[in-house]
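The other protein chains are all here in position, but one chain of the complex has been omitted.
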Amino acid sequence: MGYRMFNPKISIAGKDFANPIWTASGTFAYGTEFEPFLDLNRVGAVIVKGLSLQPREGNPPNRIYETASGMLNSIGLQNVGMVNFVEEKLPRLKRYRTQVIANIFGKTEEEYVQIARYLDDNADIAGIELNISCPNVKEGGIEFGSKPELTYRVVASVRRAATRLPLYVKLSPNVTDIVIVARACEEGGADAVTLINTLVGMAIDVDEQRPVLSTVFGGLSGPAVKPIALRMVYQVSKALRIPVVGIGGISRWQDAVEFFLAGASAIQVGTANFYKPNAVIEILDGLIQYCERKQITSMQGLTGALKVPIEVPEIPAGG
Amino acid sequence: MGYRMFNPKISIAGKDFANPIWTASGTFAYGTEFEPFLDLNRVGAVIVKGLSLQPREGNPPNRIYETASGMLNSIGLQNVGMVNFVEEKLPRLKRYRTQVIANIFGKTEEEYVQIARYLDDNADIAGIELNISCPNVKEGGIEFGSKPELTYRVVASVRRAATRLPLYVKLSPNVTDIVIVARACEEGGADAVTLINTLVGMAIDVDEQRPVLSTVFGGLSGPAVKPIALRMVYQVSKALRIPVVGIGGISRWQDAVEFFLAGASAIQVGTANFYKPNAVIEILDGLIQYCERKQITSMQGLTGALKVPIEVPEIPAGG
Amino acid sequence: MRYFAAPLVEKRQLNRDNFLLYFRDEEIASTALPGQFAMIAADTNIADPFPILMRPFSFFGVDAENRRFSILIKVVGLGTQLMVQFPIGAQVPMIGPLGNQFELCPWKQMVMVAGGVGIAPFYLLAQKLSGRGTQPVLFYGARSRDDLVTMEEFQSLNVEVHAATEDGSYGTRGFVTEPLARFLQAHADCDLMACGPHAMLAAVTRLAKLHRSSLQISVECFMGCGFGACFGCAVETVDGFRLACRYGPVFDGHKLKWDGLSHV
Partner (left out) sequence: MRYFAAPLVEKRQLNRDNFLLYFRDEEIASTALPGQFAMIAADTNIADPFPILMRPFSFFGVDAENRRFSILIKVVGLGTQLMVQFPIGAQVPMIGPLGNQFELCPWKQMVMVAGGVGIAPFYLLAQKLSGRGTQPVLFYGARSRDDLVTMEEFQSLNVEVHAATEDGSYGTRGFVTEPLARFLQAHADCDLMACGPHAMLAAVTRLAKLHRSSLQISVECFMGCGFGACFGCAVETVDGFRLACRYGPVFDGHKLKWDGLSHV
């Protein structure tokens, strides 16, 4: 796999990435779990499992269930907490040339701010990714990511608190108009948005007549959600000036290329890491071959290169 | 398949249905297309392709594309128009004992009212199903189904105009909180809600670097969307007093049972009709066997029978 | 038109990516008409198929005696890849016969024009005509010799075959429309029937207009169901959109609007 014609390198918010093929939070643990399967030096960036102020145990089983071309999860954001991450997990991952981005979440705006400030002061990483798909206890459980005002507030506060590290905001797809939420992030000072997080779903055990997941609801991911994710990435990258990172059902290089054409500057591989632990490498190699075939020399030549013949309708008529 | 112990009969808004296994609008044409494959007398109800004031040609190709366990469509609501339906299609379908429900859509509130009134006066059917997932030209293309105030207005107006026929409102899943929209339908006077319509998605031809669908966006359906549909049916049936009709990725009897347990009074089979043209019969037979195995004698014993051990969280934390 | 499962009884690999699959079904074998097709599942797991949708395939040949029919499959993606891997004996779900048929005008010189796997619908046509007075001629273009599959089958029915390959490895070098043009110069009142890639169909249409010959085209497009239920297979004609699975797949070539054909 030579880089003769195509150079996959990109840079976002002043940080350079060897390539735009990244791994999605919660699907790549803390990175080193994948040492047996691939050369972490070839991963553009590792977005680590969502970090909280304190370590979290997560939800009781069942936490996962497979659905048609997808899976439901309600891990409950089990994680080692920001301090253990910086002191134990990060140093091991930093032995590799891959960039590291810390995905974080809080129950309140203050928690987001505290975690962001701590990382800004203590972590040598390429950015912070705010997971705003979490219920806001103070606001009675509404997602930070479903109300633009809320979104703007939390993004702006974190931006003020963490001035050093690039700020990514990860959007929830469970909204009527994701563009409005994305704009709120841009106005709040985000350096980039990443989308999509999981879609809220459910499964039932018909023999037991019980929900399969202990939390009843869970997040849907995998190839099943790709068409929705791709549509949202297209909408958001058309509307925003800041870079968009595409996520959702990417398991083959063709999927990645679709997201780049739709406007993504980078992509994250999620669920596919579980059943193809070397997926990122396969996708990177496929991307390189595709670009060389198409005589594309840099990501600038691919991102947003989609040819759209028509004036895209605001909202399409179903059926 | 004997009816020894279990009787699948249901009734909604004063109309009786031989069973709760129905077919979804746009996936069963005008019903008689399926004569070669199944006994239409065994179909609980046929919801016909969406009807408009005037006949519609629909969108240019490509109109459909297959995705992982799903499909995208942008048919563009091609249909024969309400008059041809009543004069040509309906009489042929009425030769069977199945109930008929007319799915309708308009570009303006007035159009919805005109179609509903015409059917109310001229069609011997079991109900009208409002497809409110259509862009409202007057409101600059916002879906009737995505703004509760809009939803309430169109439902209430149709209710006033069509006093004879039961009124079903079909909900769009492309919203932040489907319960709010569903409540607006209930308050507007709907006899029942049906959900879900398709999720807005997109696919790209990486060789041509073009969108696959002529309209760029299309509606996602099929097994891929089932977990999302099931979650929404559960949420809405918990919140409303009127019956809920479940739709979304139902292709096996187990899927149907999941929707009933979640609170659906009836279900509609959609995409599965294309690749299993006798799917409704298989599902009905499977439902009957399941209920007899579980000693369930009527749908009252199944609808909403889900055992939920915990207090369901407002919105679950992703990941 | 039935929804049924037919057993795969024989499989022949013709080249790298072309296969002939033989199925046993009495009714199809005895009733299938030239131009008609079947929707065939790419997964024999009926409960949970992947991919979910069936795929449309023309009937290639029929053998009423042995109650068999065949399908010519070119592997282009996941579905066709899986189909050619079906083991002998597999019970394959399908729907058919579907669609309209080629109109036969025996008083005219019937000219079949095929590009690549577009050869598929013509063998059944040749079968039905063989023995009758009128002999159709076949113009058959492909990239290279190896891609001119099932030529022998046509020759064994004494069909006059004019082959063309882009690399000149067999027949005339270049596109099949060149020998076709010469033929149309020489023969008046031909009835053209064409199936193949866009570029070829467009060229054939120009020739048909030029020579005022009638033209029947078997179109390809995505099909969700094959029997008029999904409205997904619209092709644009001068009379508006028409469903390829019901009004087609064979259309009057002079009425097709090219930009209206799906990009598959």
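Read from first to last, the chains carry the letters A, B and C; within each, the first residue is number 1.
To be clear about the criterion, a residue touches a chain if its C-beta (ideal position, glycine included) is under 8 Å from a C-beta of that chain, and two chains touch if they have at least 3 such contacts.
Predicted model only: the values in this text are computed from it and were never measured.
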Full-complex contact with the absent chain, from C:26, C:48 or C:239: C:48
Sole contact to the chain not displayed, among A:19, A:62 or A:235: A:62
Missing-chain contacts mapped onto chain C: 45, 47-48, 50, 78, 82, 87
Touch list for chain A against the chain that is not drawn: 26-29, 33-34, 36-37, 49, 57-66, 69-71, 73, 75, 78, 205, 208, 210, 212, 222-223, 251-252, 271, 273-278
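In the analysis below, only the chains that are shown with their structure count from here on.
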Chain B reached from chain A - shortest hop count over touching chains: 1
Chain occupying the most central position, where position means C-alpha average: B
Chain located farthest away, centre of chain B as origin (C-alpha): C
Distance from chain B to chain A - Cα centre to Cα centre, in angstrom: 33
Euclidean distance of C-alpha centroids - chain B vs chain C, Å: 37
Where chain A and chain C are represented by their mean Cα positions, the distance between them in whole Å: 45
For chain C, residues contacting two or more additional chains: 48, 50
Multi-chain contact sites of chain B, meaning residues that touch two or more partners: 26, 49, 69-70, 73, 75, 208, 210, 222-223
